[in-house]
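One structure is given below, encoded as structure tokens.
One protein chain omitted, others in place.
Which chain is which? They are A, B and C, in the order written, and residues in each are numbered from 1.
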Amino acid sequence: MIVVLKHNVQKEKRDQLVDWLQDQGLTVHVSQGDYQTVLGLVGDTSRVDMALIESLNIVDSVKRITDPFKKSNRKFHPDDTIVEVGDVKVGKGNFVVIAGPCSVETEEQIVTVAKAVKAAGADMLRGGAFKPRTSPYDFQGLRAEGLRLLEIAKAETGLPLVTECMGVDDLPLFENVDVIQIGARNMQNYELLKAVGKLDKPILLKRGLANTLKELLMSAEYIMAGGNEKVILCERGIRTFDDYTRNTLDLAAVSMLRELTHLPIIVDPSHATGIARLVPPMAMAATASGCDGLIIEVHNDPMHALCDGAQSLRPDEFDKLMGRVKRIRDIITEE
Amino acid sequence: MIVVLKHNVQKEKRDQLVDWLQDQGLTVHVSQGDYQTVLGLVGDTSRVDMALIESLNIVDSVKRITDPFKKSNRKFHPDDTIVEVGDVKVGKGNFVVIAGPCSVETEEQIVTVAKAVKAAGADMLRGGAFKPRTSPYDFQGLRAEGLRLLEIAKAETGLPLVTECMGVDDLPLFENVDVIQIGARNMQNYELLKAVGKLDKPILLKRGLANTLKELLMSAEYIMAGGNEKVILCERGIRTFDDYTRNTLDLAAVSMLRELTHLPIIVDPSHATGIARLVPPMAMAATASGCDGLIIEVHNDPMHALCDGAQSLRPDEFDKLMGRVKRIRDIITEE
Amino acid sequence: MIVVLKHNVQKEKRDQLVDWLQDQGLTVHVSQGDYQTVLGLVGDTSRVDMALIESLNIVDSVKRITDPFKKSNRKFHPDDTIVEVGDVKVGKGNFVVIAGPCSVETEEQIVTVAKAVKAAGADMLRGGAFKPRTSPYDFQGLRAEGLRLLEIAKAETGLPLVTECMGVDDLPLFENVDVIQIGARNMQNYELLKAVGKLDKPILLKRGLANTLKELLMSAEYIMAGGNEKVILCERGIRTFDDYTRNTLDLAAVSMLRELTHLPIIVDPSHATGIARLVPPMAMAATASGCDGLIIEVHNDPMHALCDGAQSLRPDEFDKLMGRVKRIRDIITEE
Partner (left out) sequence: MIVVLKHNVQKEKRDQLVDWLQDQGLTVHVSQGDYQTVLGLVGDTSRVDMALIESLNIVDSVKRITDPFKKSNRKFHPDDTIVEVGDVKVGKGNFVVIAGPCSVETEEQIVTVAKAVKAAGADMLRGGAFKPRTSPYDFQGLRAEGLRLLEIAKAETGLPLVTECMGVDDLPLFENVDVIQIGARNMQNYELLKAVGKLDKPILLKRGLANTLKELLMSAEYIMAGGNEKVILCERGIRTFDDYTRNTLDLAAVSMLRELTHLPIIVDPSHATGIARLVPPMAMAATASGCDGLIIEVHNDPMHALCDGAQSLRPDEFDKLMGRVKRIRDIITEE
């Protein structure tokens, strides 16, 4: 950790700070420049409160030179991690497509969509049983009943299940779910992160809509610190000044996360844009950016089918997209 | 709700949409213009999925003209709400100051600070027992023991307690807490919102760092829909491109929330800036903007005292600030 | 234009507003609902000050239902525009790659790079002669001398020239330049936009780092209103809370602009990320998103070559990227 002091700091103040840092077990190298003094701290700086030091009135700025994330950090685990979901592998060259409806509605609906996405080549089935809705008056999902319907669809198709859990108390219901999704709104719900960190089950962790990549990795770290290292990261759009799409899909995050972590990284073009007709171009762009997979909303609802609507694709649109995604994937992975 | 169709939509497509809307029990007024057609929807539009309609390929845009929040909406409750915390009143002209340390550390610490802030005129005591930390390796608070120490400070000073709860399972521990804080990271943790909505206890709801005012009110609505209408809102800074302070304090939100809702609105200048020396100017600015109170970090830690550090004020700084805040408050409330 | 009035507006106030709107030559349809009144304005609303009406204390919100941009609007010009630069066509299925160094430095440098990018298949040469630098103490470009060196490179390779102009007074120097670039910082420099609107020369208009798509189109409109309809739009990253790349590349903007306008849209992955190793994945992602071209920084500087540095690609990296871009382009354009 490097601490840059302000111009003209009194020697006495500086020495008080150095003493205090040394009392915390750190070695402090003082480097005196013409306009500024720089302190280099060596030792276990992970427990040093960087914000506190930065806020001292004699301090100009602080720079951490070791990352606060450990288990998710590529520096300490250079090889890509593969997360296994039944027979499906994610990461280290294994590309997966997760598809299904936004919400589970009926047995017929989820089974029909499951068969359709399987036929098109999807590797896993998604479908919301517990729905995080901005309004308490909106439909909150079929909850336990929705999980039961998902299990039927899995029995019919063999597709592993991916679905969101919103609260610690609901976790026992998710025993037959293959991948538990932590949604963007809960990315920093630490009690939930700790709880899924104790499971032996893959976790799909979505980036919060205003969270940095390092915060995403710190949330992965909460799960991994509990013993569960089967974490799949998901970029799903961030909130910006721009409002023509629901969120702004941040594809450079895929390449940057690749450097920072060994965990698999997938992309959700459906929630990122909120507009079905933007999903195919963004799914192809995400694939070209080098991600490890996609999670895409597909439905067979007549209203949607009628008007080409919502953020969900129709099965035929999804099928066509899958063909193009595979060919783009081939181009970027060949030697 | 108003639905603006795209230019040159086929009559057949338009009629299909109108039929579908009517099937949902809505009356549809069609207004045909030269370049665009506008549909006016009358009836119970609260259950209409605005995002779905907006995403249809024949739709240009959708505008909700009734707000999705009801119980928190000033339209339906024109009078300011007063939230009572023991003898302390918040809102409708009642200005409160909540003060105390970031974290509860020791009995001596919390009692000393409690006495100091009471002497300076604070109305309630804050102090973190459960701490939401970005890193799983950082200190997570004294938890149950911290609550016990807060209760001692309350017994010594009579100040009501304000402290954060992060998980549904911890709620039973908060019985003697006077105001439960829902932190910014949990603003959309709906399971937690629903749980505190069943309590008969004031809730301090902090704005999430990338949430709109309407989302904040929808989260208040989650609490109120459960029966608990004692909600105090808190502006504490939003995340923007700017990085010289931890967050950007959004004071116009106070005036705008005043128009939208009857709930009391307080401001947290400590977390908004993260820098102690910015807390007094921002606390005074918040007061001048017309908020119903402040929540401010105060400590008596020697390191802090030494270097004027962190985002916490020393008791003497807090005392001086309180005097100025009261005088500014007098100016803006006189006739 | 639709004006939604607030709840409980007095009839007298409402009528005053309606009278005032009618005095401006508009027809006003009043639609009275239970909670709100909606005014529909018909006529030439382009001169109505939407912000003024929105700010009235009896008005809840205002919605424009016709776009303020005309000449750039796809509604009025459904066919894609092709901008011709010498023999090179941009748009309507014509994909172009513009490549070259950030700054023109020496004759040898610019000619060498020009030959290299031509050999790899680039269609035009870019290179900065006038450089917009945040600091007045930084190198400001070779200016007129830089333009002269670009002309030499054009003579040697036949590649059309794309280079930035920052001020009206410099325009006479750009006579032999084929495409004048308006940089992101000048996207709303209206005097400059008006000046290039009087030229008969293609303009490459970059999106400002915090500008919406509609503001970008309004700036295009400034150029087109002057008579010059040869405008190429360029997405080059926006400013967000995220700081791991210089800007956040917004690829969904490409698809959305495609719907809003008939003008060609290219992408600049070099400035969007500021990091050379992110340029190939983002260039491929942009291609997959369906843009009409790319503008990429390529250099042959030994320091860069040594360390794989900056945001520029080496000629061999660019050559490899070009092959992949072409194959991705083939996939997304086939029937």
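Everything below uses one rule, namely that contacts are C-beta pairs under 8 Å (C-beta built on N, C-alpha and C of every residue); 3 or more make two chains touch, one makes a residue touch a chain.
All values derive from a computational prediction rather than experimental measurement.
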item: Partner chains on view for the chain not depicted; value: A, B, C
item: Residue of B:Asp44, B:Glu108 or B:Asp243 touching the missing chain in the full complex; value: B:Asp243
item: Option touching the unshown chain, where B:Gln109, B:Gln140, B:Thr287 or B:Ser312 are the choices; value: B:Thr287
item: Which of A:Arg239, A:Arg258, A:His271 or A:His299 contacts the chain that the document leaves out; value: A:Arg239
item: Among A:Gln22, A:Thr66, A:Thr106 or A:Thr333, residue touching the chain not depicted; value: A:Thr66
item: Residues in chain B touching the chain absent from view; value: 210, 212-213, 238, 240-245, 248-256, 272-273, 277-278, 281-282, 284-290, 324, 327-328, 331-332
item: Residues of chain C (touch criterion as defined above) contacting the omitted chain; value: 13, 16-17, 20, 46-47, 49, 51-53, 55-58, 68-70, 132-138, 166-170, 185-186, 188-192, 194, 208-210, 215, 218, 221-222, 225-226, 239, 246, 274-277, 303-304, 306-311
item: Interface with the undisplayed chain - residues on chain A; value: 2, 4, 7, 29, 31, 33, 35-36, 38, 40, 42, 60-61, 63, 65-66, 75, 210, 239-241, 243
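Here is the rule we go by: only the chains that are shown with their structure count from here on.
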item: Interchain centroid distance [CA atoms averaged], chain A/chain C, Å; value: 31
item: Computed distance of Cα centres, chain C from chain B, in Å; value: 38
item: Chain centre separation (chain A, chain B; CA means) in Å; value: 26
item: For chain A, residues contacting two or more additional chains; value: 210, 277
